[in-house]
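With one protein chain withheld, the remaining protein chains of the complex are depicted in position.
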Amino acid sequence: MRFLVLIFALFLSACGKAPLVQTKSYVFGTLVDISIDGETEERAHEVTSQILQDFQRLHHQYHAWQSDSELSKLNQSFVAGKTPIEISPELSQMLTQAQTLSKQSQGLFNPSIGGLISTWGFQRDEFTPVEINDAAIQKLVLANPQMSDIVIKGNTVFSTNPAVKLDLGGYAKGYALDLALTQLQKQGVKNALINIGGNIIALGQHGDKPWRVGIQHPRQPKPMATIDLLSGWAIGTSGDYQRYFEQGGNRYCHIIDPRNGYPAQGTQAVTVLLPPSPQAGVLSDVTSKPIFLSLPDQRSNAAKTMGVEHYLVIDGNGNVTLSASMNQRVRWLAKPAKITVQ
Amino acid sequence: MKGALRCGKPLLGDFLVIVVGLIFVAFLFKTLWHNEQAAKLQIRLGDKIYATYSLDQNRNIDIQGPIGITRVVIADGKARFESSPCPNQYCVHQGWLSHKGQAAICLPNQVSLELLGGEKPFDSLNY
Partner (left out) sequence: MPNSTKNSRIEIHTSPDDHRIAKLAALAIGLHLIEAVLPSPMPGVKPGIANIITLFVLYRFDFATAAWVSLLRVFASSLLIANFLSPTFALSLAGALLSLATLFFAQYLPRRYFSAITLSVLAAFAHMVGQLLVVRFWLIPHAGIAYLIPVFMTAALVFGVVNGLLTNYLLRISPAKFDEDKG
């Protein structure tokens, strides 16, 4: 009898589960959501606050419009002339990576168009309609700032074009994700999910199932699909429904086309899914932009050029186009009327 | 009467069945009991969702069921059946529900309570 009770007690004691610790916080000017599974609460909180601190630092150091950030100071030096100035190794590395990606995207990913972004009012915390200054826009487009105008030698950098104004908005969140993943792995955390303003990277699993991510509907306040995010995979979406303003019946979103200086039209959202790699996070942030900016018949090419196999596009009419491999992974919650698989 | 229990003593096969039974029951606890902090109370009348309430409030809810009015109370992040027209008052005796997944039922009046933890069909939202 006692033996039976002992067995029972042993089984029950094996049932204690380490809790899922989820922390939400406002960093990077957006909502950051970190979930850690399988660690004690104390450890989870310790690791999470370390990561949030790192995010705070990145946010301030590379802030696009606060004048005392390292990035702003660099931008100021670009305007001033061609004298090389010294930057942090981290920034040097980021800029080098950004240059490579910009070239790969044939200029569609262009983080040097801070001037244009500012003109459209998107270098602020709130988005209200601005008076569209066509002349200023044309001037900036003609000045043609490009990442290739920046010359990096070790930790010194200068620009050959004073119109270059760096805004790492389409890159920094991805970079932060990669940084956080490395941190978590270093800290010995096995299972976590990090969401920075909608960009997500996964580590391990949620208990005995993969992490599951919802994909926001671009026009309704609810998710339209879910997808499993396996360990190391990252997902990012560029959309016209988070940072935008409407004026005269048109929607102007924050994704500016460097070729004409105007916000992209004709696309509601682009979601990309990236497999594990040291820059999965960066790619999940960066690669959605070129696809977003492309014409409908150019989108699959743009994806290919950026090395993206799994993508989903919702065009201006709400029609969905997605790659075959993405179609296999996506679980629709509200199946759209028209789906094209390419 | 001495040795009464010994007379009914379990045989070898009985022990086997009991052990397997224990394992089974332990397995049920492991899979079905998830204790996380609850955030919402979902009330069902029959098989339809009657209403969902946040646990962050103090309120009384009266539900009209087949045999009368059942009163549910939410207070201090917990919920319970306060009164019900059922003969045995089992539901009332269940007491306060405070953890996600906990449930109480008033069978005669077909009212059921379940605590939801804000669990969605996904862990995080990509946007």
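The chains carry the letters A and B, assigned in the order they are written, with residues numbered from 1 in each.
The rule is simple: a contact is a pair of C-beta atoms (placed from the backbone, for glycine too) under 8 Å apart; a residue touches a chain by one contact, two chains touch by 3 or more.
None of these values were measured; they are calculated from a predicted model.
**Student:** Who does the absent chain touch among those shown?
**Tutor:** Contacts of the omitted chain with visible chains: B.
**Student:** Of the residues listed, B:Thr70, B:Ser112 or B:Asn126, which one is in contact with the missing chain?
**Tutor:** Only one listed residue reaches the unshown chain, and that is B:Ser112.
**Student:** Looking at B:Ala51, B:Ile69 or B:Ala103, which residue reaches the missing chain?
**Tutor:** B:Ala103
**Student:** Since one chain has been left out of the picture, which residues of subunit B touch it in the full complex?
**Tutor:** Against the missing chain, subunit B presents residues 4-5, 7-14, 16-18, 21-22, 24-25, 28-29, 32-33, 44, 47, 88, 90-91, 93-94, 101-103, 105, 107-108, 110, 112-114.
As a working rule, only the chains that are shown with their structure count from here on.
**Student:** Provide the residue numbers of subunit A that touch subunit B in the complex, in ascending order.
**Tutor:** That would be residues 4, 7-8, 11-12, 14-15, 17, 19-20, 33, 35, 193, 195, 197-200, 206, 211-216, 223, 226, 235-237, 239, 241-242, 271, 333 of subunit A.
**Student:** Mind pulling up the subunit B residues that touch subunit A in the complex?
**Tutor:** On the subunit B side, the touching residues are 15, 18-19, 22-23, 25-27, 29-30, 33-34, 36, 120-127.
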